[in-house]
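The other protein chains are all here in position, but one chain of the complex has been omitted.
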Amino acid sequence: MTTVLDRSKAHSESDVQQWLRMYRQMLMIRLFEEQVNDLYTRALMPGLAHLYTGQEAVAVGICEALRLDDYITSTHRGHGHCLAKGAQLGAMFAELLGKEAGYCKGKGGSMHIADPDTGNLGANAIVGGSAGIATGAAFSAKRLNTGQVAVCFFGDGAMGQGLLYEVMNMAALWTLPVIYVCENNLYNEYTHNSETLAGDMLTRAVGFGVPGERIDGQEVRKVYATAKTMVARVRAGAGPAFLVCDTYRFHGHHVGDINREYYRSKQEEQQWKTERDPVKLMLDWLTTEKVANRAQLDQIQNEVKAEVEKAVQFAMAAPYPAVDRVAQDVYA
Amino acid sequence: MTTVLDRSKAHSESDVQQWLRMYRQMLMIRLFEEQVNDLYTRALMPGLAHLYTGQEAVAVGICEALRLDDYITSTHRGHGHCLAKGAQLGAMFAELLGKEAGYCKGKGGSMHIADPDTGNLGANAIVGGSAGIATGAAFSAKRLNTGQVAVCFFGDGAMGQGLLYEVMNMAALWTLPVIYVCENNLYNEYTHNSETLAGDMLTRAVGFGVPGERIDGQEVRKVYATAKTMVARVRAGAGPAFLVCDTYRFHGHHVGDINREYYRSKQEEQQWKTERDPVKLMLDWLTTEKVANRAQLDQIQNEVKAEVEKAVQFAMAAPYPAVDRVAQDVYA
Amino acid sequence: MTLGEAVREALAEEMRRDSRVFICGEDIAEAGTVFKVLTGLVDEFGKERVLDTPISEAGFTGIAVGAAMTGMRPVVDIMFGDFSTLVMDQMVNQAAKVRYMSGGKCKVPMVMRATLGASRRSAAQHSQSLHAWFAHIPGLKVVLPSTPYDAKGLMKTAIRDDNPVVFFEDKMMYKLKGPVPAEDYTIPFGVADIKRVGTDITIIATSSMVQVALDAAKMLEEFDISAEVIDPRTVWPLDEKTLIESAKKTSRVIVVDEGYERYGVTAEIASVIAEGAFFSLEAPVKRIGAMHVPIPFSPPLEDATIPTERQVFGAAKALCG
Partner (left out) sequence: MTLGEAVREALAEEMRRDSRVFICGEDIAEAGTVFKVLTGLVDEFGKERVLDTPISEAGFTGIAVGAAMTGMRPVVDIMFGDFSTLVMDQMVNQAAKVRYMSGGKCKVPMVMRATLGASRRSAAQHSQSLHAWFAHIPGLKVVLPSTPYDAKGLMKTAIRDDNPVVFFEDKMMYKLKGPVPAEDYTIPFGVADIKRVGTDITIIATSSMVQVALDAAKMLEEFDISAEVIDPRTVWPLDEKTLIESAKKTSRVIVVDEGYERYGVTAEIASVIAEGAFFSLEAPVKRIGAMHVPIPFSPPLEDATIPTERQVFGAAKALCG
């Protein structure tokens, strides 16, 4: 015990708080997704879900560098972004189950969770579809002089959508405070991106006047550190930036994508899971660096587990919206 | 006279033929457009036309490097491309006047001239709209193993269209024989491209795996030489290429754009017209190099003038399509 | 005041009233659009609020959606309605659905202005009237003014509306003159306007077709046929009640719209009438829209594709005969 205290003294209290917060957030996303998978497998969840498992360090590292009122836009694989930006577990689960208590009163579902209170302008089921929205949010921030920045999360597959380049160009022309974050998990659904991406991602952005960086997306502290600098620069008025985070999704493209050896090998998956698991990497580092001891880490784990379970129960018990709600919310 | 013969001996007969052909083609486009402007001014032409005057060296230099069966796609400012690829003056004028004898039986007009016999897949009134078509033609050429290449002409304004980048990416992935030619005349209609283009044009293409070059588009021999090398490389299977030709349109955006000082100065226009006129530059060079003497050059001029006049007369006298033709050609 | 001036005035007044309103599009600042509709706005409001964009319709429409969701009130200028093909994802999958998908948490107060209409010899890609596409989509409102007065009042309503509104201006009508009061006024959506009262036949017409209908009505007068001309002004929301009442009164109806007739606006309105006035109709509702061909360039051909007063007159005479 003394050793732990000794070592942790090397770290500032606020650093420790931040590391543990990032760890907790990653863990929360991980356990959330496990529950989602479980609900789906037990046929308790309508539709589909695209699990974020394996990519937690990206959402958490980046959102840690953001203010609560900074904007994000998210994707079909969006649970991680929502939670990292501050969404509550109960309303998340409720939305996935189509319940009235969900973030979108059940109308959006897994692919459309929006939570303006935490700056989340919504997940988007159109690949690349939110690039305009994020850039527009940055436009508002600049015009209204709020100091906010906007982060647009998207997958490597979205690099195929022309819209992205159209808005990058305008973001650069108009020096908008927007960061385009590409979560490069190597696959567009069932197709490796070596089949879909020519040239070079960073060069593309540079061509449109948007400077970029490419980093290991599995190390949450690295993601955070990079994001922190980038966000500060963008907030200060430097114009848009681009960040490629190399990462990997541990599950299938969606919960139903079970047999996937025709597009990626078990060995590849295994390697990422054992060597590059962002939650485990952080846990190991926290342990090695003795930022926290086993008991503290266990406690976090137990707390998160309990929260997640409570949230599932809440959502399961929550009622569906009354059918007459169907015609509401079409127009403001 | 002796001097002329002496000097021209320094040039091979085939070079001389080619230079004179390029000169004649440029002149033909120039005189064609003068007639178009005249027809418009005299209220004899329906609709509008976007004159190519000032950009002749681009179309002519590039098409000189192409086979008759190579494909091109063109733009709203397309007369030069059509003529350079081999279109006949009479059917061109007839189309501009909406006559049955026109290339599209009057149904297309100035912005839609297509002439498959010369490989011209059509002008396009959607900015950037033909980028897919040209890439698709290159796809066919590759699949059908015909050795053809496709050239996609577009303006600097089309760099704003996401479609262009989507197809560049696929052209690179699939090593298609297509050349994207950007005619950078500095303006998108009435807006200077410093307001619309961030980053760097060549870098953009490189980002999508398409190597490029940027050249002076007013020197037809330079354009031709560059195109020749590029076409050979692309035809040999090197994959797509990008070519930016810096140029200038001498007239307004279209024939009706008369007062344009609010977006570009008379001085700028004057400078281009006096110092960078591609027809004059070539004429001067031909004269200085003594490739041809004044009499020969005058003869070319007179011939072209006569052809153009004859073609206008033909088109003016030609009948409109019968009204019942309106419902034909919707479906094949 | 011309219709173009009315649109400009509405924009200027709303921009003065509300600093969150801005306009973006191609060649709209110093050039004031290719139709010169916005001339002068940039002088008053500056280039930050009258924003020249690259030729990136999808991109700047998407930016407008995001700006609208975060406190601004964008007006997007789509030069030719034909280019709306490029913004369908942003308008239909994003703008129109954001409110619903978010369970009412977000809103998208934006206006997309676009032109429609043929007969400028602009050929197939610059002459279409594609408003039916937007009217098909829940979450959007679709406006088609036919007079300067309506244009101004409807544009103000559009800008103040908290939903995405698609506003179609006929290119050939920009020079059309009509009275416009000096004081501030708005025109509610979903309220049709009876442009001419009549008793024998109802002609429902949109946008520039209203003038065509009025001209036909004048020709009909000489044959002692009294035509009522109604302009729905917004095709969504649609003032079914007014249309049906008139149909019940006259028992004969023609619907005229410049979009392609097939699967277009005339189909919806005709079937609303056929249902609502079923027991009053003396004859089937007659639909008149653009011919089922791409708009041709050649003048005699183009003229054959678009509804004319002569055609409407002929149809009305046949119906009443």
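Letters are used for the chains, namely A, B and C, taken in the order the chains are written, and counting of residues starts over at 1 for each.
Just so it is clear, contacts are C-beta pairs under 8 Å (C-beta built on N, C-alpha and C of every residue); 3 or more make two chains touch, one makes a residue touch a chain.
On a predicted model such as this, the values are computed, not experimentally measured, just so you know.
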The one residue from C:L144, C:V265 or C:V312 touching the chain left out of view is C:V265
Out of B:G61, B:G106 or B:P278, the sole contact with the unshown chain comes from B:G106
Can you work out which residue in C:V7, C:L51 or C:V92 touches the chain that's missing from view?
C:V92
Missing-chain contacts mapped onto subunit C:
82-83, 85-86, 88-89, 92-93, 96-97, 100-101, 123-125, 130, 132-133, 135-139, 235-236, 259-260, 262-268, 270-271, 274-276, 278, 281, 283-287, 291-294, 296
Mind pulling the subunit A residues that touch the left-out chain?
46-48, 98-99, 104-112, 124-129, 157-162, 188-191, 195-197, 262-263, 320-321, 323, 325-327, 330
Need a quick check: the contact residues on subunit B for the chain that isn't drawn.
71, 73, 102-108, 112, 114-116, 121-122, 124, 126, 129-141, 143-144, 150, 162-163, 166-167, 169-170, 173, 328-332
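Keep in mind that, in the parts below, only the chains that are shown with their structure count from here on.
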Chains as vertices, touching pairs as edges: which of line, ring, star, complete or other describes this one?
complete
Which chain is most remote from subunit A in terms of Cα centres?
B
Distance from subunit C to subunit B - Cα centre to Cα centre, in angstrom:
37
Distance in whole angstrom between the CA centres of subunit A and subunit B is 48
Using mean C-alpha positions as chain centres, tell me how far subunit A is from subunit C in Å, no decimals.
41
For subunit C, residue numbers touching 2 or more other chains are 53-54, 56, 58-59
Within subunit A, the set of residues that touch 2 or more other chains is 162-163, 166, 169-170, 173
